[in-house]
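One protein chain is absent from this view; the other protein chains keep their places.
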Amino acid sequence: MKKQTLSKILKVFLTLQWAKELPRQGFIALGFKRNEADSVAAHSWATAMLVYLIGEELRRLGEKIDVNKAVKMALFHDMAETIVGDVGTFVKGMAKGAFAPIEEEGLKWLVAELPGNEEIIELVHEYMQRKSIEARLCKVADNLDALAQVKGVPAAKDSIKYFKEVYHLTKFDWHKVAVEMILNDEVEPERNWQKK
Amino acid sequence: MKKQTLSKILKVFLTLQWAKELPRQGFIALGFKRNEADSVAAHSWATAMLVYLIGEELRRLGEKIDVNKAVKMALFHDMAETIVGDVGTFVKGMAKGAFAPIEEEGLKWLVAELPGNEEIIELVHEYMQRKSIEARLCKVADNLDALAQVKGVPAAKDSIKYFKEVYHLTKFDWHKVAVEMILNDEVEPERNWQKK
Amino acid sequence: MKKQTLSKILKVFLTLQWAKELPRQGFIALGFKRNEADSVAAHSWATAMLVYLIGEELRRLGEKIDVNKAVKMALFHDMAETIVGDVGTFVKGMAKGAFAPIEEEGLKWLVAELPGNEEIIELVHEYMQRKSIEARLCKVADNLDALAQVKGVPAAKDSIKYFKEVYHLTKFDWHKVAVEMILNDEVEPERNWQKK
Amino acid sequence: MKKQTLSKILKVFLTLQWAKELPRQGFIALGFKRNEADSVAAHSWATAMLVYLIGEELRRLGEKIDVNKAVKMALFHDMAETIVGDVGTFVKGMAKGAFAPIEEEGLKWLVAELPGNEEIIELVHEYMQRKSIEARLCKVADNLDALAQVKGVPAAKDSIKYFKEVYHLTKFDWHKVAVEMILNDEVEPERNWQKK
Amino acid sequence: MKKQTLSKILKVFLTLQWAKELPRQGFIALGFKRNEADSVAAHSWATAMLVYLIGEELRRLGEKIDVNKAVKMALFHDMAETIVGDVGTFVKGMAKGAFAPIEEEGLKWLVAELPGNEEIIELVHEYMQRKSIEARLCKVADNLDALAQVKGVPAAKDSIKYFKEVYHLTKFDWHKVAVEMILNDEVEPERNWQKK
Partner (left out) sequence: MKKQTLSKILKVFLTLQWAKELPRQGFIALGFKRNEADSVAAHSWATAMLVYLIGEELRRLGEKIDVNKAVKMALFHDMAETIVGDVGTFVKGMAKGAFAPIEEEGLKWLVAELPGNEEIIELVHEYMQRKSIEARLCKVADNLDALAQVKGVPAAKDSIKYFKEVYHLTKFDWHKVAVEMILNDEVEPERNWQKK
């Protein structure tokens, strides 16, 4: 590998380190303390994991889905936030579209010198469109990961209602089922090894 | 006081609570860990304190300055960040002016229902212009407070050079003196009561 | 500005930085985790903001109040804690007055070399007396800011009763109204931009 | 999707949430404070990102590498730690192989009820063997991510020497180049937008 | 004291510093955020304090108990975790005894060069057996300290049931009484100085 290319890759990699420390800003507006909010990095990992787990099942059920693509989309979906910050739904809403180009611009700036940066830019763009099955699956995972986090923070319990307002975007019938199962404690981590 | 007015004030006040948990995002890009970055609220207090301390001295020296106005300007100067987030110098730079209206919009949205909200909006606007002596003093204090913070975080020491790049905005000759005194350890908190 | 004066101001300013890290100790006795407790700096900012918002309304309603003075009083009201620490109501209570002089002494020590330090000392002293309308307003804001914080921390919910025990000090009828509105969720931050 | 399958997936997903809070224990032994240590989740994301960035370049250079497989391997490589904890190199070293089966056992227990769990188990197993190009690439990324973190924490600077002791495992000549570039500040995040 | 012996003692002491930063990992599996989990060091202190307080009372009641021994046992009981980490009940359960030797090995490695290390090793071993009155008392204190912590974290309230499952190990009738008193709020810290 040419040292120059390696250098460009490492420069992006070192910049991405910031995502480990950036709290997801929208959660603070829901009543979270700073240390209760996930980092952008940790959220991205959990989202990618859920995309893989559900994506594989959809594939087994015969859906036409590219799980590898969906996993990478999840890994990249909040990458721009490392640069432009997690500005929260409000700015996005208020700016009525004026912010989306800023976020895309940030992503392009971040990966500008990377060889093969088209795939990253295209996958994030596709995610933003919420059209393909991979994009919709990423959005479900993004939503369920936020729900899992909110459920553990009592100060934010009034905000749980907002989590049901993305069904019209994702259009998977099992999305609603998943939200209800988590909310109603029908599914929880296994802890009975405590008893053993 | 009418309950309705009180309610509008308290609504803004409860929203401002978020500023206690929001880390100053730009510092994370300088290498700070999440908990090393000041909150927007704490930064605003320290800035207002320094504005008062220096402003009073300027007044005693015969400068024509409204210290009360400057103190309030400092209190309000990052208020919009409670809503739009501390998006960092990058977005602002990249967006080349496209972001300033978003920030002003956020502030207006936040104080929309407050009786007498004009003063807040006008003081923040004046601060953004960096023209009046009060606005320039606020900028010095904003800058020195960031410097005080960076000095305590070794991972960010390479970033100290950026702190000298606002002299052309503030135009106080003692601004540079202050930066140098802090950087060169010519001034430090008094700790010799440890010896007593 | 003389370098020597600037140096004295910066020395106080650098000392005040500690207030950004000091948790309000009394809250830990209410069951808060360390990172759930506000810093002295963040609390002081929120208190000053509320003093401004309510103070302006009182002024508009014809009350004889110096809002600028009240704002500065709020900024300074816990300044001594930067030095002597937030020792908590207990020590103050137990010491039956023996501690107040320690706190005043700490403040005087902190600002000793500042030109024009009388205003700070006088405003804090006036705040301690709870007599003037500005001092009473500061106490309301100090109380409501603590309440806003306690409301978000479930472990401290049993402590909310203590927040009603300062009405006799502040003597504003709307103080009680404000406490009830916050406790009963009659007023909350606006979050409906989430839906947009 | 059958509700029962969805339930099994969500159960694993909710368990994986713990990885967001688990500090990487080995770093505390290097002198890190608790909040300076990355979470297992954030580390896994950064590792997967670097695997993708370098993997794509290797592929373009004609190496026979399955980047999608490598990315998933990186996502999964510390998954067992969610259950068994990040026990640190010491236990592993001391136990001289006795711990590896515990970690594999933990992973199997975690994914036991998942349909299609073989891929996860196999990829983690392959990673442990350090033989395939994908496994070696994951190990490089794991190593560089740790180095990026250590570099920002002065208390751990004496530990940087340990990061050179895995070259014999990864066997990529550019691995050493990358370590040196990061250590010698030849590559750093782009911050010159501060100047704009 | 010989410098060499002092050096060996300080080496262990500096290693024990890690226990101040290590969160008790099992609590994260109960839903705790990282900063809500006690450190191993803080837990050990609180356990030793309770062992002393109850132990002295048992002695006054005529029980044959060596309180000094019990206090030291409590101080040492999680010492090995500084090295091997707080691996959580799961690994221990899953490994069905395979982990206990690892923990004992870690302790022996830690104190290997200390003159008089037998007492430490023997007391921890005795604690593990849960036979002697001192070991059973330590286990009660270990259990009540965990309960006190869980009670303050709402996300973990479902886990309180697990705290009743050690009565058969400790075999003190008042252990159950203590658990119930804490759970039912029959005993709480004194806070009425707030009113004074």
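Each chain gets a letter, A, B, C, D and E, in the order it is written, and its residues are counted from 1.
Operating definition for what follows: contacts are C-beta pairs under 8 Å (C-beta built on N, C-alpha and C of every residue); 3 or more make two chains touch, one makes a residue touch a chain.
This is a predicted model, so every value here is computed, not measured.
Note that the absent chain touches B, C, D, E when the full complex is taken as a whole. The chain that is not drawn here is touched, among residues E:W18, E:F32, E:Y127 or E:F163, by E:W18. Shown as candidates are E:A29, E:V71 or E:A155; the residue that touches the absent chain is E:V71. Residue positions on chain E in contact with the hidden chain: 1, 3, 5-7, 9-20, 35, 38-39, 41-46, 48-50, 52-54, 56-58, 60-61, 68, 71-72, 75, 114-116, 119, 144, 148-149, 152, 174, 177-178, 181-182, 186-190, in rising order. By the touch criterion stated above, the residues of chain D touching the omitted chain are 29-31, 33-35, 89-90, 93-94, 154-155, 158-159, 162, 165. Residue positions on chain B in contact with the hidden chain: 35-36, 152-154, 188-189, 191, 193-196, in rising order.
Rule of thumb we're sticking to: only the chains that are shown with their structure count from here on.
Using the mean of the Cα atoms as each chain's centre, the chain most removed from chain E is B. Between D-E and A-D, more contacting C-beta pairs join the chains of A-D. By residue number, the contact pairs of A-E overlap by more than half with those of exactly one pair in D-E, A-B or B-D, and this pair is B-D.
The most distant chain from chain D is C, comparing centres defined as mean Cα coordinates. Note on chain placement: the centre of chain B and the centre of chain C lie 19 Å apart, centres being C-alpha means.
Shown for chain A are the residues in touch with two or more other chains, namely 18, 29, 33-35, 39, 90, 94, 152, 154, 188-189.
Taken pair by pair, the chains that touch are A-B, A-C, A-D, A-E, B-C, B-D, C-E, D-E.
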